[in-house]
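In what follows, a single structure is set out as C-alpha cells and then discussed.
The complex appears here minus one protein chain, its other protein chains still in place.
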Amino acid sequence: MYKSGLSFVEVYSELEHSVLALDAVVLSKTTAFQQLDIVDSSLYGRSLVLDGSWQSSSRDEAHYHEALVHPAFLAYAAAHGAAGPSTVLILGGGEGATAREALRWPSVTKVVMVDIDGEVVEACKEHMPEFSAGAFDDPKVELVIGDALKYLADAGADANGPRFDVVISDLSDPIDDGPSQALFTREVFASVRGVLSPEGVYVLQAGQVSPFLEMHVHTYSTMKAVYPHVLGYSTDVASFRSHWGFMLGAFSDAYAPQATCLGRPAPFSPLFAASAIDTLLAGADLTDSLQLLDGEGMLSMVTHPKWLRTAYARATKVFSSSDAELASYTTTLDDENEPAAAQ
Amino acid sequence: MYKSGLSFVEVYSELEHSVLALDAVVLSKTTAFQQLDIVDSSLYGRSLVLDGSWQSSSRDEAHYHEALVHPAFLAYAAAHGAAGPSTVLILGGGEGATAREALRWPSVTKVVMVDIDGEVVEACKEHMPEFSAGAFDDPKVELVIGDALKYLADAGADANGPRFDVVISDLSDPIDDGPSQALFTREVFASVRGVLSPEGVYVLQAGQVSPFLEMHVHTYSTMKAVYPHVLGYSTDVASFRSHWGFMLGAFSDAYAPQATCLGRPAPFSPLFAASAIDTLLAGADLTDSLQLLDGEGMLSMVTHPKWLRTAYARATKVFSSSDAELASYTTTLDDENEPAAAQ
Amino acid sequence: MYKSGLSFVEVYSELEHSVLALDAVVLSKTTAFQQLDIVDSSLYGRSLVLDGSWQSSSRDEAHYHEALVHPAFLAYAAAHGAAGPSTVLILGGGEGATAREALRWPSVTKVVMVDIDGEVVEACKEHMPEFSAGAFDDPKVELVIGDALKYLADAGADANGPRFDVVISDLSDPIDDGPSQALFTREVFASVRGVLSPEGVYVLQAGQVSPFLEMHVHTYSTMKAVYPHVLGYSTDVASFRSHWGFMLGAFSDAYAPQATCLGRPAPFSPLFAASAIDTLLAGADLTDSLQLLDGEGMLSMVTHPKWLRTAYARATKVFSSSDAELASYTTTLDDENEPAAAQ
Partner (left out) sequence: MYKSGLSFVEVYSELEHSVLALDAVVLSKTTAFQQLDIVDSSLYGRSLVLDGSWQSSSRDEAHYHEALVHPAFLAYAAAHGAAGPSTVLILGGGEGATAREALRWPSVTKVVMVDIDGEVVEACKEHMPEFSAGAFDDPKVELVIGDALKYLADAGADANGPRFDVVISDLSDPIDDGPSQALFTREVFASVRGVLSPEGVYVLQAGQVSPFLEMHVHTYSTMKAVYPHVLGYSTDVASFRSHWGFMLGAFSDAYAPQATCLGRPAPFSPLFAASAIDTLLAGADLTDSLQLLDGEGMLSMVTHPKWLRTAYARATKVFSSSDAELASYTTTLDDENEPAAAQ
C-alpha cells in the first residue's frame, strides 16, 4: 500500500520506474549544469539527486564511498609495501565523501578534487555536511571547480604538473544529457595516464552490475583497451536498488595477475587475501572505522558469479568519444547480458 | 521517460513502489489461496507473481534457483565425501525450477515437492514449462499438493516416514496475508528436524539482504535458535531489484566451523574453498551447465560486507508462531539495520 | 513519457493514483492537525495540499472559489431584491480565497472565518498571498482559529450571537483521518441553522461529482433531510481532475421551487435565469472581475446530465455523526452510481 504525498520518481527507462515517498525537500534548484535536488526520506535518509538520478544517501553512502576509495588504496599499499598512497586526484565527488574517505589514510598528503559544478559542492557543504565531515576545510584538500577533462589535459600536458598515486573517478553515469556524458571513453581513460604516477592506480565508479550490466561490462572492455591490468568489483548499495560496479586499472606490473585463493591468478591479487587486507587496514588504523570494508568485505567485492565473469570475458565494445550511442547503455539489453555456459 | 500501457506495480511498502511495463499478461486469476499472475516483460521475460509479489523471471530464475539448491548439495557432498544427496524435500517451489535443479545431481533418487496451491503448479506447467523442464514428469519426483506444515508434522511423527538428505524451503516471504505467513518460525524450523536425515542439510530462501535486511537477519537469529550450524549467503537477483538471502542449517557437526580462506573458521567451511567446489561440481558433471555457480561463484555468495556480518552478530529476535508481528518485517527499519563499527 | 524528479503522488484509492511532476516544494510540514504541503508545478501553479489531498491551485482556484461563493450570494440577492448579503460565515477556507471572493460584494459588511489550523492560514498568507489578496488584512474580516463545530454550537446557543446571511462550508472532504471527517453530517448541517439568518443561504463544497459521485449524492440526501430547499451544482476544476460539486440549502420559502427555463420548477430558480444573473452581477460591479461566473456560467453549473439528476432522486443515505462509515465514500462504488433509465 502506497500513500499520497511528496515523492521522488526515478524513471530508469521507458519500461520501469520507481516511486519513493519523501519526508522533505531540502533543496531543489537548476544549476548551470544540472538539476540538483537534496531530499529526505524515511527509507534512505538525506540524499543527493542530480538530473533525477540518485547519487548517494546518508543511510548507505559509506558503503558506496568505502567501495570506491579503499580498494585502490589497499592495492597501492600492498604493491609498495608502504602505508598507502600519498597523492590523490578525485574527478567529481561533489558531496565530499570521497575526499573524506581518502583523508582517513595517514599516508595521504594531498587530495585534489575537480568538480564541474560548484553549486553542487556548496549545496552539499551546507545541507549534507556529514558527507564531507570537514574534508573541504582540510589543508590537504585542494578543490578545483572546473571541467575534469580539461584538468586532465592541462595537467597531463604539463611536464611539471601534478602526478597522483591514486586517481578516483566519481562521476555520474554517462547517460542522458548530464555533464558526465563524455567521460567513460577510451580517450578519457587514456588521458588519466598523463596524471598517474608510474605505480599509480586508477579507480572509477563503473555503473550498475545488476539489474542491467551492459554499461558496466562495456566500461570493462573500454578500460581493457587502455590499461593492461583491470579488475572489476561490486557491492550492494541499498538506496540504488542495484548491485554497483567499480573498476581498478593500472599500468604497472606490480598489479599483474598472481595466484589467489580462487585457484586462478588475478590482477590486483592482494585484494583476494583477506587476512593480508585486515593487516593493511590495521596498519592504517582503519580496523574500526569502516562499515563495509575488511578482508572478507574486500573478498566479497572481487569474487563474482560465473555469469558476470562470462560477461567480462565476452565484452568487446570500446566506448570512444566519437561514439554517438553513449547515452543509452543502462537500459538496453543485448546478447552480452545473457548467461553463458562457460567463461 | 516512462510510457503508457499495461504495467505491473509492486508496492514494497507505503513508502516505495516500482512500476514495470508489461508486454503481455499470460494469466491472471485468483486461486483458492492467492492472486496468481503470469506476465511477460521485455526487461525480465516471463514471470510468476503471487499476491503481487514477484517470484521468478525467465531472465534470471536460474540465478535464484541455483543459489537455492546447489550450496546445500555441495555442502552435503563435501561433508560425506560422496557424490551428493540422495533424497530431497522441497517445500513450495511451484514453478518446478527448484526440482529441476535438484534433478541435475546424479546422486538424487527421490524428490518430494509439497506445494499448497495446485493451481499455481498447473499454471506454471502450462505457461512456464521451461522452468520445470520436465521435472514434473520425472519418475523420481513426487508432487504433493498440500500444506507444508502438515506434511512436516505428519511425516515427522511417523517413525517410518521419509527422511531427507536435503530439505529446501522455497516458500514466499512471510508478509501480508499470503499462505506462507506462518512458515518462518522457530517452530517450523524445528519441525524440519523430524524429516531431516541425521547428516542432512536444511536450506531456505531467506528474504532480501538489501535494501532491507531485517527479515533476513531475524530469520538468521531464528535459525540459530534451532540449528547449531547456520550459514547465511546471498546473491543478486536482477528481477527482484534486491540482493537476495538464503540460509543453510544443520545439526550434524560435519558442518561445524573449520578454517577457511578468510582467516577465520566458518560453518559449512568447504563452501569457502573455490577449487574444491569446482572439483565437486566436475564430479557431478555440472561444470558447464550452471550460470551462477562454480567455486568462485560460491565464494561470492558466502563472503559478506562487514555491515552484514555485524547485523548477523547482533540479531537476537526469534520468530515464533505466536508472534503477531510476523507480517511487517520487510519494510520496517530498526537499529539492527544500522552499520556498526565492529562485529 | 514521464521523467524523473520530484513529484506529488495522490492516491485516490487502492485502485487508482496519479503522479504529478513538481517544480519545487515551497513548504512541507506536519501541523498539529494535518500534513501541509505547498508545492509548485508547471501544470497547475502554486498549490496547497492537506493530508495528501489537493486543495487548490493558482491556475484554477478562481474557478473553485467563484463557484463556492457567488451562487449563494446571487441567490440571496435575487430573493431579497437587494444588492447581496451583509454578513458571511466561512467554515474552513484557510487559503483566504473564499474570503477574497466574499469581499468582492459591496453589500458585505462582516466576514467571520473559522479555521481549525492556524498553521495552514499562516503558511498560505506567507507563501500564497495572491490567494487571499489582502483579505486577512481587511477590517471586515474576523479570523477565528478554532473548531468549526464548536463555533457553530457556541454561536448558535447564544441568543445574542451572530447570525449570517450566508454560511459557506469550505471544509476538506470527510475522508481518512483528516480534521473535517465529522463535518458532513445531518447534525452539523442542522447546527448551521442556529447561525443562519432566517432568509439566509448555506452553501458547501460537496465533493466530486465525477468520476465518483457517491459522496456528493449522499451529501445531497443528507442536506435534504435537514433543509427544505436544496440545490446541487457543479463545475470543472482542472487541477482536481474532477468535476466538482457544491450545494445550496435554505429554510426560507424565498428559495422554494419556481418556474425555470428548463420547463420544470427548481429551487433557487433565479440561478437558472442567465440574463437576470448578468444584471445582478452588473449591479455588484462584478461583470468584468470574474473568470467563471456570469449568467451562462451560472446556468452551466445548475443544469445536469440526466444520470446525475437520477442519482439525486434516488439518494436516501443520511450521514449521521454516529455513522462509522463516513471515511470511505469517495472510493466506493454502489448501485446509486449506475445510470438509470428514468429520473
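Brief remarks follow.
Chains here go by letter, A, B and C, matching the order in which they are written, and residues are numbered from 1 within each.
The rule is simple: a contact is a pair of C-beta atoms (placed from the backbone, for glycine too) under 8 Å apart; a residue touches a chain by one contact, two chains touch by 3 or more.
None of these values were measured; they are calculated from a predicted model.
Contact with the chain not shown here comes from a single listed residue; of B:Ser4, B:Asn160 or B:Ser322, that residue is B:Ser4. The chain that is not drawn here is touched, among residues C:Tyr2, C:Phe33, C:Phe136 or C:Phe251, by C:Tyr2. Check C:Asn160, C:Ser275 or C:Ser322 against the missing chain and you find that the one touching it is C:Ser275.
Touch with the chain that is not drawn comes from one residue among C:Asp37, C:Asp170 or C:Asp294, which is C:Asp294. Residues 1-11, 14, 17, 19, 21-25, 28, 35, 37, 39, 51-53 of chain B touch the missing chain (whole complex, contact as defined above). Taking the complete complex into account, residues 1-3 of chain A touch the chain not shown. Interface residues of chain C with the unshown chain, by the touch rule above, are 1-3, 11, 13-21, 41-43, 62-63, 209-212, 235-239, 241-243, 261-264, 274-275, 278, 288-297, 299-301, 303-307, 309, 333, 339-342.
Basically, only the chains that are shown with their structure count from here on.
In this assembly, the C-alpha centroid of chain B lies 56 Å from the C-alpha centroid of chain C. Shown for chain C are the residues that touch two or more other chains, namely 1-3.
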